[in-house]
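Only one protein chain is missing from this complex, and each of the others stays in its spot.
Should a chain be cited, it is by its letter among A and B, assigned in written order, with residues numbered from 1 in that chain.
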Amino acid sequence: MIISVASGKGGTGKTTVAVNLALSLNNIQLLDCDVEEPNSHIFIKPLFRRRDPVFVPIPVVDQKKCDGCGRCKEVCAYNAIAITSKKVLIFPELCHGCGSCTYFCPNDALREENEEVGVLEIGRKDGIEFIHGKLNIGKMAAPPVIRAVKKHISREKTVIIDVPPGTSCPVITAIRDTDFVILVTEPTPFGLNDLSLAVEVVRKLEIPFGVVINRSGLGNKETDKYCQKEDIPILMRIPFSKKIAEIYSRGGSIVKSLPEYKEKFQILFKEIEKIVSGSNKAGSN
Amino acid sequence: MKEIVIISGKGGTGKTVIAGAFAALAKDKVLADCDVDAADLHLLLDPKIKESHTFKSGFTAFTHKKYCEGCGTCSMVCRFEAVKEDFSIDPISCEGCAFCSLVCPKNAIEMRLNTSGEWFISQTRFGPLVHAKLGIAEENSGKLVSLVRKKAKEIAEDKSYKWVVIDGSPGIGCPVIASIAGVDCAVVVIEPTLSGLHDAERVIDVTRHFNIPVKVIINKYDLNCDITERIERWSKDRNIQVLGKVVFSKAVVKSVVEGKTIIEYSNNKVAKTLSDIWKLLERELAG
Partner (left out) sequence: MKIAVSSDGATLESNVDPRFGRCPYYIIYDTESDDFKSVENKSGQAAGGAGIQAAQMISDMNIKSVITGNIGPNAFRVLSAASIGVYSGATGSVKDSVEKFKKGEYKQTAGPDVGSHFGMGRG
């Protein structure tokens, strides 16, 4: 089963839930897809044994074969190609790697070369197989790095994906084709505002989901009311606690410092299993 | 006229609360919420929308079934897995490259301009606010962020305001780059956690990459004084000014629940610290 842990708002506790859930179960793969700011590794502290660069194919022009016809520039949808004095200039940071220009060049003057946009690091700790992706500084697009992380999904394990915050492209890339989405929120107006946006996204993708309320007790009751009205299961509440905040701040995990939480996360997992197998039977959600 | 953006790398550090405080403290300013993916600043400012506009950006392919003969060439060339089994296009995956449209032998695929969001100019009790809402699953290329910035700047220039205060977004990608480009100062809000420091380092690398001046605020500093010290040393080593340290306070959450900035809610330590920070920032940027 593949579980993604997401949140409309940043800082609600996605990584806290993903990491502690992973540490409470067996046969786990933890994939950190928050490639702009990955930080699950701070809590898991894996021993990294492999480092794979992530490449995106960028066209390169052979000026000898090029006659400056301009067909490549015509077909490029992203202004990544300019032609002056019959010389073709490619702008890699605008290129989406669609392959169109290379295909349409009548003189075979374009070929694709790999440009590094990020890196994957793979390791293990505490029986967890750990993979995260890091987008290189100054590079723009997260999705290719996220897709590279997800290529490592092992269907024989329970896979937990730490998703970037927000509701745009990178989030969709991380959440799609997973079996269940945990939406982590905090019971405040900011949390609720962003939760409702995240709910729209997950409903569009037609994946079963449920909510975990973090820092419960510090805020108001509107989030509870919203979930009731929308028929969204509240799977777990983690109370606001300075102790938990302190554990998190130094990179510790709740289940190691407060062992009673291990069972709570295991119960969370069982709830998710129930919902997923229930919806599989029903064929809809 | 000076532009200030508040960013953090990591989400949830208190950007929007601090932007709200600056909104209450700064005189003669325009506010801009550049977190177009998950905008929250309006929850503190109670904006009255004066203008709303649709934002169109990028194209999405659309198959006209009556011309399609099912040859599947579109599916063969698409690198984004956007062509479904029945040769219709999945708008969520489509990146608008138009390759399918160009190769289709029956011209059955049309490229349609997307309405990908909305942007607004509103009036608040603290002055004008420019904000936006990106559509669900839309590409956050930074273009909408750039538009919000442009409009805020135009209003500031038009009315000779002194400041543009920008609430930025988490991360280090395009939208963040668009919110920091050309500002006079990027204020990075760091929480005293290992994650917070790690993520702040990455976003500060981005500000350096684009030559943007940067300063730091340590928020909720008493949650871990060791890491706070570490952040102070780290900033000193890099010649980055720490504008101030703000204590953790439950009153902040209460102020958010009531839809008020912390400055209006209470004259507590947080409000005092932020007030001092703003005065310092004003002095530093006056030159």
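The rule we apply is simple: a residue touches a chain if its C-beta (ideal position, glycine included) is under 8 Å from a C-beta of that chain, and two chains touch if they have at least 3 such contacts.
Nothing here was measured: the structure is a model prediction, and the numbers come from that model.
Participant: Of the listed residues B:Cys74, B:Ile177, B:Ile204 or B:Val242, which contacts the missing chain in the full complex?
Facilitator: Counting the whole complex, the residue in contact with the absent chain is B:Ile177.
Participant: Looking beyond the chains shown, say which of A:Leu21, A:Val35, A:Ala80 or A:Ile272 touches the absent one.
Facilitator: Answer from the full complex: A:Ala80 touches the omitted chain.
Participant: By the contact definition given up top, give the residues of chain A that touch the hidden chain.
Facilitator: Its contact residues with the unshown chain are 73, 78-80, 82-85, 87, 89, 91, 93-94.
By definition in this document, only the chains that are shown with their structure count from here on.
Participant: In whole angstrom, what separates the CA-based centres of chain A and chain B?
Facilitator: One centre to the other, that is 19 Å.
Participant: Spell out the residues on chain A that touch chain B in their complex, using ranges where they run on.
Facilitator: 8-12, 15, 36-37, 39, 42, 75, 77-78, 96-100, 103-104, 135, 137-138, 140-142, 164-170, 172, 176, 188-190, 193-194, 197, 200-201, 204-205, 218-220, 242, 245-246, 248-251
Participant: List the residues on chain B that touch chain A in their complex, please.
Facilitator: 9-13, 16, 37-38, 40, 43, 59, 77, 79-80, 92, 95-99, 102-103, 134, 136-140, 169-174, 177, 191-196, 198-199, 202-203, 205-206, 209, 223-224, 226-227, 250, 253, 256-257, 259
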